[in-house]
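Reviewing the structure listed below.
What you see is part of a larger complex, with each chain still in position.
Read from first to last, the chains carry the letters A and B; within each, the first residue is number 1.
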Amino acid sequence: MPMEYPQDGFWLHPDALVDAECIGKGTRIYAFSHVMAGVTIGEQCNLGEHVYVETGAVIGNRVTVKNGVQVWEGITLEDDVFVGPGVVFLNDRYPRSRFSVGAGDRYQTKGWLEPTVVREGAAIGGNATILCGLEIGRYATVGAGAVVTRSVAPHTLVLGAPALVHSLICACGKPFAGDGREYACPHCGRAYAVEAGVPRPLHAT
Amino acid sequence: MPMEYPQDGFWLHPDALVDAECIGKGTRIYAFSHVMAGVTIGEQCNLGEHVYVETGAVIGNRVTVKNGVQVWEGITLEDDVFVGPGVVFLNDRYPRSRFSVGAGDRYQTKGWLEPTVVREGAAIGGNATILCGLEIGRYATVGAGAVVTRSVAPHTLVLGAPALVHSLICACGKPFAGDGREYACPHCGRAYAVEAGVPRPLHAT
């Protein structure tokens, strides 16, 4: 099994199924994963095993999707996003079985679909559950096993079920603090101004 | 990949494994899923990718099982049930590795098996955990990420870990309320009488 990054193209495990035609350079897709027709995936992404990407999902550049994750229609993963193993996204707040009596005409249109966007650089910890119709802000982090029911502000770490704000978090993924005037990450030195509780980087990431 | 519903039969993705012989008309089973021998699955069901159905499970008509779910021996999904992605069912309260020292003779009989039934029209949200020996009532709904440790009454929404009663819920999947004498769903108009906290539909669903 050759594991070198391809010079001109992407790499697929022989047991991956890729119906999509637009897969970026340097992207790798592992065994037992399936990317449906019409999906666009950027460059230098890693999609682990047992991953499913549905028509209507969007995946940017340098995105990691670990094993066992489904990226449904309506889910957008912007550049540099990390999605941990076993994370579950949703896109339907009141799901019923499509042909069931209770569903009625719910699935005759796309009115049921509530899209979610995971902004640039955010990270979602393993086995987290992401309800639908939400925005996970730039460089936010969702703790492992959390159940996210509300949108998450940029550079914010949320934990628990339902997920609550725990601390601010740097682009490097480590928590940081400050004295109300100056904020800097003790791990990488990036500096932030915090306005209304939301960090704004003082320099380009 | 032909996606039309078959006129006379079911549809299997070429990478699905189906050892079972009784699959209902109009049912579809997607890639990397496995239905074991002896299982009966009803009509117009949808089994997503990476689904596993064990010998001894029962699946009715118009049931949806989303990706990454295992339907173990002892689990019954009645007609019109929806099971969200990544839902985990259990059937053994005190699991030990089968051949381990600690297991002793636990697995010499089926005494360890605690069956669970999901009644008609119920919906289980993504990444929920369903402990064993339980009944999820007719048209009940389990919130995404919930951990269900007790049986759920009909037309009841439960949330959290452990899952607690949140509200009443209609056959259409939306919450509803009333003044103690009359209860009607504001979304679909179905009417209920609530007796001892449990809604009883006033008309056929």
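FYI, a residue touches a chain if its C-beta (ideal position, glycine included) is under 8 Å from a C-beta of that chain, and two chains touch if they have at least 3 such contacts.
Remember, predicted model here, so these are calculated numbers, not experimental data.
Here 2 copies are displayed; the structure file describes the full homo-oligomeric complex as 3 copies.
In the analysis below, only the chains that are shown with their structure count from here on.
Note on chain placement: the centre of subunit A and the centre of subunit B lie 27 Å apart, centres being C-alpha means. Subunit A makes touch with subunit B in their complex at residues 17, 19, 32, 34, 50, 52, 68, 70, 72, 86, 88-90, 94-104, 106, 127, 129, 131, 147, 161. The touching residues of subunit B, when paired with subunit A in their complex, are 1, 15, 31-32, 44, 46, 48-50, 62-64, 66-68, 79-82, 84-86, 121, 123, 125-127, 139, 141, 144-145, 160-161, 171-174, 188, 205.
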